[in-house]
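The complex appears here without one of its protein chains, the remainder shown in place.
Chain naming follows the written order as A, B and C, and within any one chain the residues start at number 1.
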């Protein structure tokens, strides 16, 4: 294997950092990645529509937002054929090195950014070094720019390596809304994977640390609910309204009060509410953004059933119509101990790694679990690797940044681990 | 007409006061009244089952309570044939003077008492004079003892009078629960009434005052709702419960929040709630007693529809079964100005009357309105007369008492007014 | 008196209609009116800051909105000295004809528009005739353009008339938010009024109808409440949040459930709610727009006290800070029967009037009542006159329009009535 120059990956990461795009709007990012993997010389590149199952997407923004980012990508010089394949928000890319019979390995990295305004503080490195976000209100505040660079780095490493088998790198869109994992994992690109790796930097782990296999991500479902009632003058004819405000308040109170479950932890949150227009008008519309999480997939089902019943009844109670839409979803799937064991072994020889945990709880939610479940259901092995990175500020905050040394560490670690699987040194798929 | 001796009516009232019975349990009271009207010598007496339509009763207590009061009436010497006709809570009595062709006039008085413990204070006349309630926890705290005496007084007055026509006195059970008016007004005894009087003493009006025709009683519906869920250990398996407590709380909050109505005043109250057993058990049952009132019958319908929908949805929201029962009901019906005019005229010559109001708002609710609506629907005239009485304490309080002078005033006023209708002096039915 | 040419008033009304401005942003409107009254030749004009008491304003929008409309007025050629006097949202104007000793009469017309997009339907006259709103999202949908023209018309009528006494015409800003009446009625311009007229067109009354004195406007208080809590990750640390969403929902449910009042009708509405940002974040802020109304000022006080207590407790319950601001307010004041009698008399001789009601309930709320209360408290007389106008669509709807004939009718009616007061023909102030 040839190691990619670390400085090139850092430069790539900085370019991605400067041009963050929100979920399902990664038009420019995908196009740039397509250019890059073509330069590397892979055997197959699937851009856009073929890289995901469009019907399985969740949380796709409305057309006007999609168009705005599409047009921006056009202006910035994204290739027309790439863009055409992503029209309507079908972003993402799969890059394949196909070297004949042998193990089939997948690596998934996510590529989208968050709707935050990036810090302008002088001690914020991207600001100081001139690669702060050029897209107002959007920011790579969770390290997906680094993940993407790592994905490219692994491709480069293995492109020149001698092995028999196949490597597929999945550049997944829309992880931040838990909307892309399901769509990408539903494609037949995932059908034949014997081993699967997902990677995340940071998450509180400092540079030099590796968690070989994350466990216990929370199963999650996010949704949007809209109550439609009828407006009326609050002074002259309050009885003529069908009060979406009251339906909403009843729903909020009762959703938060779903009973705890004996079989696992639960979470519930109504995080956003918008209702009505003015104090003297009975509100005719109310929209909630809410989510439930759980320690197991069954308990998530329990929470979801309760949410749905509460919303439905709250609407009926106030004679309002209800529309709901699932906008994000991820199951709980734990890392496979065997494959995590291989990562642990490789990490012991990886330069820059000074602390290894065989497993650790993930805490939050991730839709890489869709890949992991699919691979595991078919008898393959899957692990979710965390590569530590010093980050001066928490994930999902305006001052978030990564320690760029972790890009090289992760690239080496994953290239070697994948190489080992492909050469069947340490691990036999079954 | 021969005037009944006032002292006899007062003695009757005191005997009734000492033996108060709750709604639908007026076994002894009805039997004593039957004895008395037979002594007076009326043309027809209908006791119990024939005096009401049993299927139209509301708010009938459970069998064990009915039996307890039935047995008590037996012990106190109520006649067996009377009691037999009231078995199962079919109390009440109609007494008829039938003197051939001519106007048919009805008078309704109510006979039940309230579930209060009567005052033992020395300044409470019934306590001081030795006719305080002998039935613990029950009390004539609204003057129905006086009303009953007035009904007897009017019968006596007119029994010896010369007239052509018919007088029917309705001794109605279960007014306090708004459950007897509907049952009695549904009988064919009400079919042929040309004129109808109901009477109430007090209501804040002092002795000497007469309101010739009350208006604007609130339409009312009282009901009971029971949510049935499933219990579970609150620590070990909270998810296995179906929480009737939460259904109940949601119902209480939303019922109180039914929007006001442009067409008339509204009232709503959940007055009683009972749910669950212990802190460590998810409640599997919750029962509410609630009511709605309104300025018009249409607005009552609006309120009732909302209550029913809210209760149903609250049950569905928490996966609980709902049972509801209407326990009391009364429409709004205003007094007929023409018949009230006759009362006003008669009042001007009635001894003891020093202040007359042609009409006044009633404020609360009354199920005499069922008679009034039926009479009025058939072209007859109906008025609800208030005869003032000094009362030292409010209606429905333990210290309530009436000024017994008002019994004679009311008897004279109503006898004369009914006499005028029967002799067609001042008023022609059509 | 010289009658103003109806066509000029109609033209003025159309110009105002084409340039509607929201409450407290009537910079251009006020300036144009100042120009016009100067042309008429009044004795005194007070523009902006002096026409109102700035500290008594309610519902003033934020600075950025004020600046936007200020700048727009500058662009449209409003006079610099006028604008300077209105800087910061101190709009409005008082025009005075001072003809020496004698009665002092006030007329109030309101000048602001509503935040609606005007209809573009071909059967909507302003669209068909080319005077539809040029200010996107703002519209004269309640007839204040007509009111303003009537105010000018009355001034013109009486400017040349011979009388001894004073006429003050109040061009009031911010009626739509119930925020300007209090501020203008608090000035000393109102100190010496012997008689006061307010006028509104339409309100369901057709052209040709006059209501000489409106009664029973609902007392009203509108307010904004903001709960400030603390955000937290809904999956990782729900306990670290202070949940403004839950505070808000509790407030909504309980505010709508404030008990009805025996002494008068009540209204309550939470009409707008905005809380939180995303489903996975515990909401740290929630803002409600709400109002209470009542049949009497005491009952409004009762409702307001309850709202304030509920909001405060809802905040405490969820450990959130609460900020509240009263954004609109109007007391209930009924028209004076004596002054309404004069209007009735004058209406009988006014051309175009074919139906007169001495009084009628107003139904909604109006802050002209601040003037009426102040005048009445000082021994003067005040009436609120409704001049019918055929309107094809309801007030506060995109298709609202007035029948322009009503402008002349109202101008004549009010000029004559004011003239009568000034000449002390039919009415003697005291």
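Here is the rule we use: a contact is a pair of C-beta atoms (placed from the backbone, for glycine too) under 8 Å apart; a residue touches a chain by one contact, two chains touch by 3 or more.
Bear in mind that the values here come from a model prediction, so they are computed numbers and not experimental data.
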Given A:257, A:326 or A:356, the one touching the chain that is not displayed: A:257
Among C:91, C:166 or C:254, the residue in touch with the chain that has been omitted: C:254
Of B:275, B:322 or B:360, the one touching the omitted chain in the full complex: B:275
Sole residue of B:283, B:339 or B:375 that reaches the chain not shown, by the stated touch rule: B:283
Residues from chain B at the interface with the omitted partner, ascending: 218, 220, 222-223, 233-236, 238, 243, 245-246, 248-250, 252-253, 256, 267-283, 286, 289-291, 293, 327-328, 363-365, 396
Interface with the unshown chain - residue positions in chain C: 236-241, 243, 246, 250, 253-254, 257, 259-263, 282, 302, 309-310, 312-314, 316-319
Contacts of chain A with the absent chain, listed as residue ranges: 253-254, 256-257, 259-260, 265-268
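We adopt the following convention: only the chains that are shown with their structure count from here on.
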Cα superposition angle of chain A on its copy chain B, in degrees to the nearest 5: 180
Chain ID, smallest distance between chain and overall C-alpha centroids: C
Inter-chain pair with the most contacting C-beta pairs: A-C
Chain centre separation in whole Å, for chain C relative to chain B (CA means): 50
Rounded Å distance between chain A and chain B, as computed from the means of their C-alpha atoms: 69
Between chain A and chain C, centroid-to-centroid distance (C-alpha), Å: 52
Set of chain A residues in contact with two or more other chains: 236, 238, 243, 246, 250, 253, 282
